[in-house]
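Only one protein chain is missing from this complex, and each of the others stays in its spot.
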Amino acid sequence: MTAELFVQYLFAGITYGAIYAIVAIGFNIIYNATGIINFAQGEFVMLGGMISISLLPMMPLWLAITTAVMLTMVFGAFLEICFIRWLENPSVLRMIIITIGLSILTREAALHVWGESIRSLPYFIGDEVMTVALFGARISPQVLWVIGACGLMVIGLNIFFQTTSVGREMRACAANRRAALLCGINTHNMVTLSFMLSAGIGALAGCVMSPITSTQYDIGTGLAIKGFTVAILGGLGNAMAAVGAGLLLGILEAFSVSVVPLAFKDAIAIAILLLILFFRPHGLFGSRTAAGLKEF
Amino acid sequence: MKKLFPLALLVTLVVAVQMITGWTDTRFYLTQLTMSAYYALLIIGLCLVMGYAGQLSLGHAGFFAIGGYVSAALTTRNLEGIKDTVLIRLFDALGLLAAGQDIYGDSLLVVTPWAACLAAVLCAGVIAWVLGIPVLKLKGHYLAMATLGFGIIVYRLVLASEVFGEADGISDVPSFPLVPGLTVSGDFGAREENYYIAWGLLIIGLVLLRNLVDSRVGRALRSIHGSEDAAEANGVDTARFKLKAFVISAVFAAVAGVFLTHYNGGIGPSEAGVMKSVRYVAIVAVGGMAHLWGAMVMGIVLNFLSLRGVFGSYDDAVFGFILIVIMLFAPRGILSWNWRGYAAILLRRGGGQESLREKTDGLA
Partner (left out) sequence: MALLEIARLHKKFGGLHAVNDVSFDVAQGSIKAVIGPNGAGKTTLFNLIAGSLAATSGRVRFNGVEIQGKKPHQIAACGIGRTFQNIKLFHDMTALENVMVGRHLRSRAGLVASMLHMPWTLKEEMQIRAKSMELLELLEIEAYADVEATSLAFGQQRAVEFARALALEPTLLLLDEPAAGLNMQETAEVSRLIARIRDLGITVLLVEHDMSLVMEISDEIVVLSFGQKLAEDVPSAIQNNTEVIKVYLGE
């Protein structure tokens, strides 16, 4: 493997890894606030891409993306308010099935609205053949957009959670819901906010990745599974570890192309998922005792 | 005697339907009813593991596919090329092979349907056993994801393997002579015969499971669903029982897969897909998680409607919708839906099942 090829693979891995990390962070935000794994997380990514593509004929690119992200956030809030908010103490099984159902309905709705066609946003700068030289390889500038956008989102989320009062309230809610309630924090709104936040970052990721990966009504499921794998890999609930885990998975996948047939590339993520679940369900960075004590 | 009544009613109904379709010249319904019966066989097996043992399985279509594909591959893939090897000669000596001609007139050496069926079911059972040991240690989301992952791996496997026909699947699957006089096949002339084979199989499965549920083992399974800690404290080896329930349900699914494949004369990768697994879970949820009869009835009704195309292009959406509605309003299934109580619940905002944050939340 030449140095150039190595760098190509590396960047491909980092690009996809960044996307997986964002999906995983989305999972973690909702999980931390509610204890629920939102199986519909992947659909947020899909919607971001699809909506922005549909809006593009009517407005400049940056506006289409912004609007798509905001519409997806509204959608996330809608899901929470309609289907999750008013459930009293639902069991884990029930929640899993409900979010799976939501995922399916969203996907089917997308199928009927946008059909089966594969679409994509145009490259933000230049076109699909434009490259920049980086570390000896030729990389599409869109890759930089993806990495940059995801990186900014991670930093932004960090700032949000650590410094703003709303962010602190959400963290309180995640740590101990009852205590947060007693402190006067409106936990219901925090939950809605967590959905909106997850939807927003997912949508943005969907927009920036669209020129590279294209968008189709059913990309949600695959992304959700990989995002979940990354979330577990980093330790469920640990948003920052998800970044590392995401990059790890992305790079593993990218380099696997050189050893296994392409058709099995997707199976790599699942194999990793199963291995992790069987041997280290608390993740690479989690602690076994802490995970054992943590409620579901 | 009270126990036999529902069964007798079912048998009467089955016979009656067949005769009515004969009189009204609507025998084409028999085809979908036959297929629905096979799917229902999978459903009641899934009901055992989900409703009674309380273990969610989002990958059961995988077992159906293992059954169908293994059987299909063994009965269609030509072993002629390797027929001089020791293994093949051994199989031949054991009577496991059948010779014939393919559509081009060349000689064809394949495994007999019975041997293929047994191999396929055994395969599914062993895989369920091996998979179940680590998977059933998981709970909640982890279990859901692991089973989902399993289903997807099976799907990807058949989609990518040449021996399983890749995207086209396997067709030309021969008919399956069960015993002299009874053959599983898609021949139009044999519609009644196959209808009774399918329903016979389903009824046998139903009786076996019903017996199981009403027994010491059934109670042990239900106790696991009720409280694993308390079950263990009372001497129930929860790990082993969960595994047994899982394997049984996999076997039911595989048998359904084998028979349906021979009936249809083929199988495709969509049978292993996630949407199918989700559909099965939806049906069990609607029929009543711990309600064998409910699951069976819903299995027949919903599959029949789906096969008749009543849901049109919204097929998958319908099942997704059903999942949500049932889980929101009647998580124990439609038959246990407290119609009157629901109004009270709506107003009172009470009523919950096992809490997400378990019992420690709020207790000293």
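Every chain is named by a letter (A and B) in the order it is written, and numbering of its residues begins at 1.
Just so it is clear, a contact is a pair of C-beta atoms (placed from the backbone, for glycine too) under 8 Å apart; a residue touches a chain by one contact, two chains touch by 3 or more.
This one's a predicted model, so the numbers in the text were calculated from it and none came from an experiment.
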| item | value |
| --- | --- |
| Contacting the left-out chain in the complete assembly, out of B:Arg156, B:His225, B:Lys242 or B:His262 | B:His225 |
| Residue of B:Gly105, B:Gly181 or B:Gly235 touching the missing chain in the full complex | B:Gly235 |
| Sites on chain B contacted by the missing partner chain, in the whole complex | 208-209, 211-212, 215-220, 222-223, 225-227, 229-238, 244, 248, 290, 354, 359, 363-364 |
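Assume only the chains that are shown with their structure count from here on.
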| item | value |
| --- | --- |
| Residues of chain B touching chain A in the complex | 54, 56, 58, 134-135, 138-142, 144-146, 148-150, 152-153, 156-157, 159-160, 274-275, 278, 281-282, 285, 313-314, 316-317, 319-324, 327-328, 331, 349-358, 360-362 |
| Chain B partner contacts - residues on chain A that touch it in the complex | 35-37, 83, 86-98, 100-105, 108-109, 112, 177-178, 221, 225, 228, 232, 261, 263-264, 266-267, 270-271, 273-274, 277-278, 281, 295-296 |
